[in-house]
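I have a structure here, written as structure tokens, and I will follow up with some questions on it.
With one protein chain withheld, the remaining protein chains of the complex are depicted in position.
Each chain carries a letter (A and B) given by its place in the written order, and its residues are counted from 1.
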Amino acid sequence: MRAFIGSLNKRLYIGGAIIILLGWEVAARTIAPGTLPSLGETWNSLILVHENGKLWQHLPVSLARSLIGFGIGAAIGFIAGAPAAFNRHFYYLLKPLIGSLLSFPAVVVVMVGMVWFGMGSAVAIFITALFTFPLIYMSTVEGVRMMDAQLLEMAGVYRISKWNLWWNIYLPALTTALLSGFAFAAGTAFRKTVMAELLGSHDGVGYALAMTRFNLDTAELFAWVIVCLFVAAGIKLLLVMPVHKYLRLRNPPEGERSDWKNE
Amino acid sequence: MLIFENVKKSFNNRLIIDGISFKIEDNHILAILGPSGIGKTTILRIAAGAIMPDAGKIESDRQKVGFIFQEHRLIPWRTALANITFVLKSDKRLAPKERMQIGMAMLERLGLKGFEHYYPAQLSGGMRQRVSIGRAFAIKPDLLLMDEPFTGLDLELKASLQEMLIELLEWRPITMIYVTHDPRDAVLIADETIILTGNPGKIADRIEFHCPRRERDQKYVHENTMKLVEQLSK
Partner (left out) sequence: MTGRMNRLLKGERKESLWFASGLFILAGIWQAMSLFFSPLVLPSPMETLESLLNLLTSGDSRRDFYVSAYRVLTALIAVIVVGTGIGVVSGFKPRLESLLKPVQDILIAIPPVALIMLVIFLFGSGSPQTIMVAGALVFPLIYGNTVAAVRTVDRDLLEMTGVFNVSGKVRLRDIYLPSVIFSSLPNILLAAGLMVRIVVMAEVIVGVTVGIGDALIIARVNLAAREIFAWMLVMVAVVLIIEGVLLYTIKKYLLRWQVQG
């Protein structure tokens, strides 16, 4: 995750956004009005989509699929990740699987999914789960890797009971890594769902996006894009930022990492 | 020549150094001795012209300043030779070929002949510090500032580096300020030592060493180090 180094000049940021909006408006008026909708037209389309029920027909479906897919993927990711985190052999055993999943082009997997499940919710959930899994898996593994070696050594010296070890050292480290993994994966999950729907469903935001192509309704396309942006912003505000704040509070101490990968 | 007259400096409303005065004649070496955090590096920075004092006067005819840091600060992706020619680029009068010649000569003088095209990662810690020292000497500075360059090195390595430093100073005498917390360092090379103590840092004592550097033998060094240690613990 890229860190934004340096402070953000809020005024210039807003200024930049305004320039984009202005440029958009100017382009919409001067270049063929049929291609690029003006801000007004887009806004109207947004309202329309809300009023004629399309928004409430498609958005919840997509969100639900995202959630379910994410849940399944995360669960499997954690279940696979836990043993892999502690046993390096298991980790390397799973490595080809994870590696291939990360290098498969998503579209192709969607196509395969469509061959298997036909069109509908199954594809979307499948794709979301499939792409969430490696991310959560990696987070789980990283989480254990990050454990402070000194803490572990201290625990060994004081002969801390297994239970204590788990509760006070392993679990916090795991949850820290998991949370940041969740935040990151949440963003991509929705995007993957939409993509799967675009090709392989009869409803959902992705489907709506695909339909605008056939209706040649640019305004509606923009409206749906804005919906997506809102969802992304929503996820960021409700999920990512609180997680980051929480993580910064805990602030893992500086120290050697329990890193058997580098042994 | 470098003169400090009643120099004061504060950071964030905290007075770091107060009433610092000293005079270094041409090609003489001043050692500044004192515990960590007392303001020695601040004095160096002011001498380098990097920061301005809040009060006091500075007189100097320095044009070129050389600096030897505690860490070697060599460019990792340039060879030993390139690291030396790098700082020579500031001298517009030198042609690239001349820069190379100076660099090669310096490396030989540093005892690093054959290592000119090695990267810092391929050199030992001592070698890197040698390049760092040679780099500062190569530009023929009017003033040389050294900030605890031998801290953290093992005694044998430190001894060999200090020997090399003394040889370099014989070859090319330079006006120099040498900052350290180890009194033995001061006795080995300084003409005059000032001891900094207190908060804010003030000059507690001034000691001169008149014996020529070459002649400072074990006995001399030992005696005077003891003297300094006494002074420091007051």
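In this text, a residue touches a chain if its C-beta (ideal position, glycine included) is under 8 Å from a C-beta of that chain, and two chains touch if they have at least 3 such contacts.
It should be emphasised that the depicted structure is a prediction, and the values quoted were computed from it without experimental measurement.
Contacts of the undisplayed chain with visible chains (whole complex): A, B. Across the entire complex, the residue among B:Lys89, B:Lys113, B:Lys140 or B:His222 in touch with the chain not shown is B:Lys89. Across the entire complex, the residue among A:Met114, A:Ile127 or A:Val243 in touch with the chain not shown is A:Met114. For subunit A, the residues touching the absent chain in the complete assembly are 2-3, 5-10, 12-13, 15-17, 19-20, 35-36, 88-89, 91-97, 100, 103-109, 111-112, 114-116, 190-191, 194-195, 198-199, 206, 209-210, 212-213, 218, 221-222, 224-225, 228-229, 232-233, 236, 261. Where subunit B meets the missing chain, the touching residues are 48, 50, 64-67, 69, 71, 73, 75-78, 86-87, 89-90, 119-121, 135, 139.
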